[in-house]
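Pasting a structure here, questions to come.
Just one protein chain is left out here, and the rest sit where they should.
Chain nomenclature is as follows: A, B and C, assigned in order of appearance, with residue numbering initiated at 1 for each chain independently.
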Amino acid sequence: MKKVIYLDNAATTRVRPEVVEAMLPYFTEHYGNPSSVYDFSTPCKKAMAHTREVIAGSLGASENEIYFTNGGTEADNWALKAAAEAYASKGKHIITTQIEHHAVLHTGQYLEKLGYEVTYLPVDENGVVSVDALKKAVRPDTILISVMFANNEIGTIEPIREIGEVAKEHGILFHTDAVQAYCHEPINVDELHIDMLSASAHKFNGPKGVGFLYIRKGLKLRSFIHGGAQERKRRAGTENVPGIVGLGKAVELSLASMEENKKKETELRDHLIHRVMTEIPYVRLNGHPSQRLSNNANFSFQFIEGESLLIMLDMAGICGSSGSACTSGSLDPSHVLLAIGLPHEIAHGSLRLTLGEETTMEDIDYTVDQLKRIVERLRSMSPLYED
Amino acid sequence: MKKVIYLDNAATTRVRPEVVEAMLPYFTEHYGNPSSVYDFSTPCKKAMAHTREVIAGSLGASENEIYFTNGGTEADNWALKAAAEAYASKGKHIITTQIEHHAVLHTGQYLEKLGYEVTYLPVDENGVVSVDALKKAVRPDTILISVMFANNEIGTIEPIREIGEVAKEHGILFHTDAVQAYCHEPINVDELHIDMLSASAHKFNGPKGVGFLYIRKGLKLRSFIHGGAQERKRRAGTENVPGIVGLGKAVELSLASMEENKKKETELRDHLIHRVMTEIPYVRLNGHPSQRLSNNANFSFQFIEGESLLIMLDMAGICGSSGSACTSGSLDPSHVLLAIGLPHEIAHGSLRLTLGEETTMEDIDYTVDQLKRIVERLRSMSPLYED
Amino acid sequence: MYSDKVMDHFEHPRNVGEIENASGVGTVGNAKCGDIMRIYLDIDDATHMIRDCKFKTFGCGAAVATSSMATEMVKGKTIEEAMQVTNKAVMEALDGLPPVKVHCSLLAEEAIHAALWDYAEKHDIKIQGLEKPKSDISEHDEDEEY
Partner (left out) sequence: MYSDKVMDHFEHPRNVGEIENASGVGTVGNAKCGDIMRIYLDIDDATHMIRDCKFKTFGCGAAVATSSMATEMVKGKTIEEAMQVTNKAVMEALDGLPPVKVHCSLLAEEAIHAALWDYAEKHDIKIQGLEKPKSDISEHDEDEEY
């Protein structure tokens, strides 16, 4: 197999071997149903309790505020739909942003069909949500503010503390989709006034198919998935015990190396950005120059189209993305890039490279070298480029 | 560790080592996001396609009728809620039964709150749904019939073909919760007129946290979980690739040994039933005498209480259940046992033993011997028992 | 789920059985879980000392364990002292119970009270703090409901 340089860690990550190791006994040895009374299921219950404890500790929350889900998308759906349902008698207005992940955006659109009114806040050219715009959007019937912690395409970190303060001041629930930020940035739900938070294990070297929703104690949120009495009657369905074990292990490992990893990634990313910006003409860095995830770089190359770029990078053994992976079924340019004001044809020529814990300086240099060659080649084929 | 005799295979099963083996490469090697365009994700896409093909083949369905979910509960929620939403303009009446799993029952109750009308059909003393009662319950505004394929507590297999025919005749959607039956009983969706079918991998030696919903082509069902464009835009969220691979492998292995396994299980189960019924007084077999899952035995022992029985069995190294595992948070006697007409105190003294592929004749004999001793002991402590 | 103490009292319950011609017998049940507990007391009429105490229980592990512990705790005590044996005291002696199982310990407390009431009625005496037993014991649901 040819060497692959995986620079798409915002799409998903490699599961750490220690995480797989931790999960293994729960497939064939401790395979009991955690709801059962017999002793055989005790290791499963303990393992789940341990993950809950680790996550609660990571957020400054308590264990009974953590609810396991199937992933970030389910957590987002649950938070928005259940909050809308629970607080409908107070009002039917929800505030979110134009740059949310589709898990929030499409849920918002669904709620609009059910008669809710949703305000999608604009962002500035760096992808930062305006707190002033938020303040103006707040109404007496606003029941929920949902703003992502960090954007999955351009990496911009949002002013969550200020947003949380606005929410708190007005007594409005505040949900944040932290799928890209959790275990990459330090988060304390009390300090930031967060009432609900979504996360997904596969974004920080944990397994796919498991995540969680933090729900602040006292919130009157009901179930989204109905059935058995699991998760304190709030989330039915036999628990994915190996997945939950893997989630816990991934959190532990990520937290332990977070600072160090951020430092390393920032260095590599800055080198990547510097070389691309100085060595390739007609290129733009998308997202906030400093207030961004340490592993994210997003460029727009004028005169060329993203898919062709990706395929050529792929031929060179480099995995990157254009727009987010989950939307690649679509031909539309990324809603995030349009929201920061890029014209269609420039949005089309965008490339996201997201680093991981295994990325090296050699990987970055090789990638830039290839990128230079490929961009040049595609521009020579482009009817838009005249040199 | 003391030897454990696991007779709770209806709660969950041991993942087969071959299934774990098949999953492993998808954690650390083929870890790409299946939505990505680069070649690195090709093995993930292929693996998912393979599972879809295997499942479609097992049901006489086609690949694009299979939608992966997080498990049986999500599939049930999706089927009921989305069908209710999609066909609300035709009517708001749904028919199900009193003995469904909570994943269906509680979803039904939720829909009632939203203004739907739900008829819960009674069953006879063996737990069989009356097709006549169904026919009488059908109304012009009935949009959905949901009847489980086989009951999880008492093992009774329902007259699915006849029910499917009634549904077809009246042009009503037919959903079946086949979580206990899939890969245990042969199922053909066309022959049985099934429009939607739920299944969960961990009930047939696959991993927890993955299942599927079969949706007949042409049904206007929308998403239940909104977000990215996965699963042909019908089920958002990064796919649990290792889980889906494990699901596929478990289906393949189960199908290959289904007939043989059923034969073996039936033999062991009949031996178990025979010994219990002849050697222990004041006992009742719950569920249909012959029309039942080959791995299920369910007894009611008069004068004793289920939890005490379970704990004593546990002390003897035997895992059984009383009511279903997912409802053990509750103190109420099983709704299924009440539906077949058992009085409260007898329903309380019920024990479900469900066999698996690893169960042996020695396990069964040891279990019966222990059961005799324990039942006697508990009865001697019971204020209800006078000998 | 259960503490080691609970498991011990469940596995080796003390004072299981009946007392013939008991001074007082009390039977209580919990309609919600369907469980039933019966307590037999042998009381010295002169000293009001509980000489012996036995139980029969149709119920969960916690019900058996609390019956066993409660009978242990009242044995050798006077009626007045036995009145201090609350469900909280029994639970503490058992190193706690899961929240859904608190009502099981109430069952034990109430069964003892019912047996004492039976004794008081037969002897036409009044026991300080003792109320007529309820036939159905149930406490408020400790679960959060969503």
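Couple of notes before you dig in:
Methods note: contacts are C-beta pairs under 8 Å (C-beta built on N, C-alpha and C of every residue); 3 or more make two chains touch, one makes a residue touch a chain.
Because the structure is a prediction, the values reported are computed rather than measured.
Within the complete assembly, A:332 is the residue of A:112, A:279 or A:332 that touches the hidden chain. From the options B:168, B:222, B:262 or B:372, the residue with contact to the chain not on display is B:222.
Touching residues on subunit A toward the chain that is not drawn are 303-305, 307-308, 311, 315, 329, 331-333, 344-345, 348, 380-384.
Just so it is clear, only the chains that are shown with their structure count from here on.
Subunit A and subunit B have Cα centroids lying 34 Å from one another. Taking each chain's centre as the mean of its C-alpha atoms, subunit A lies 55 Å from subunit C. Contacts with at least two other chains are made by residues 307, 311, 329 of subunit B.
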